[in-house]
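Notes follow the structure.
Missing here: one protein chain of the complex. Every other protein chain is in place.
Our next item is chain A:
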Amino acid sequence: MRFHIVIAAVFCCGFADSRKIRGISSSYKRFYRERKSFLCIDGSKIIPFEQVNDDYCDCDDGSDEPGTSACPRGRFYCTNLGFRPHYIPSSRVNDGICDCCDASDEYNSHAHCQNTCWNLGQRERAYVEGQMRTLDEGLQLKQQLIEEGVLLWREKQAQLRELQQAAEDLQIKLEEHRRRKNEAEQTLKALEAGDSGLRHHNNTITSMFQLLDSNKDARITVDELQAKVTVIHDEGRLLSEDEAVALLGGAHQMDLTKFRHTLWDILTKGDRVKIKDTHGSEDSTVGEDSHLKAADRAAKWEATNLKKVEEAYDTVNMEISDLQKKLAIDYGTDWEFLFLNSQCYKLKVYEYTYTLCPFNQVTQENTAGTQVSLGMWGMWAGAPKNHYSQMVYENGEPCWQGGSRSATVTLTCGTETALRSVKEPSKCQYIMDFQTPVACQPVLKQRGIHSEL
């Protein structure tokens, strides 16, 4: 077999100028111009030109055998007309496996390789066209989403401002209510204090005076006195007019000031006369209590009101902080990822249903309905050039062997937003493929099919 190769090589040499050196690209042709000798491309060695592609490795860099498998570090150029040219390791030359679509790598093996470049090229072109369409469409959608994102962003900002305004209003309200509550409490406190001291003295003189002053003309008359006061030792007997006049200090009537200094002492400290036992005094106590209760009710009312306002204030503040937190997340340069927030995407893979809620969390649910957290929003983790191509969700539920579950989400360009695949290459480490128009990058468009022609 070797001899065939040698013969073929010799045969080729007859057409020195037109001879094609197997396994090189056109840009390398200059190194392989037909001369007497060949200089290894790394300059390490000069060999006779016949030893180029003679199936023996002479150059350390493998440059003398671009078309055979002789050199361990060699590479073979597949021209692949109609498709993409590329290099393969020279160990794949004549190994019985078709690598180049133009079948050029299997020129001396049992493999029956077809030239599939045209088909591949067509498929590739169709694919690329499809990709382009997807990209175009995706970019349009992305533009919409960016616009929506900006609007959403503004909306959220407005919402934030509204909330902040509401918070300010509430703050004012809150202060007002605090003041009111304080006052009510003061009143209540005062009432409570009267009940225990002042009320016993001051209120009792007044109330006894009021009790005696049946017609409420702020004067106690003889009739009024006779009606309410009795002799201690003979309760059935009414006061005579004279006795009444005497109690009134010789006059027929008495005002509160005089009462305080004369009759009050006689009635409360003397042992001759007393007020008749009626339920009048009780009535007066009830009257005093209802004041207290009213004050108490008022205080409570104010406290409840304050609490309500406080709660409203806290809620608003919480909403503000939530919103601020959300707005603090990096949604891309144009807020294009903002719309993903508060969305969730599901995918069933074998026996599990996965749910990705972007910027929030990832979960896994089995058919029995048990839910496991695979991670909470962590960060963007794409390469610096493509920062927004990957998301990481961390600190999911712990794994039994230690550590916690985590998910890495790779974002790819597509016309729909959907979860495309979920894998668990290592235990508890999930990899997701998430397709969305906002992952479409205009740069992709520059890539196309290169052709040797």
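Everything below uses one rule, namely that contacts are C-beta pairs under 8 Å (C-beta built on N, C-alpha and C of every residue); 3 or more make two chains touch, one makes a residue touch a chain; residues count from 1.
Quick note on the criterion: contacts and distances are computed from a predicted model.
Of the names listed as "Neutral alpha-glucosidase AB isoform X2", "Phospholipid-transporting ATPase", "Ribosome biogenesis protein NOP53" or "Peroxisomal membrane protein PEX14", the one that matches the UniProt record for the absent chain is "Neutral alpha-glucosidase AB isoform X2". Residue-wise, the contact with the chain that is not shown comes from A:96, picked out of A:43, A:96 or A:270. The chain not shown here is touched by just one of A:52, A:70 or A:338, and that residue is A:70.
In the full complex, chain A touches the hidden chain at residues 1-2, 54-56, 58, 69-70, 72, 89, 91-92, 95-97, 350, 352, 399-401, 423-429.
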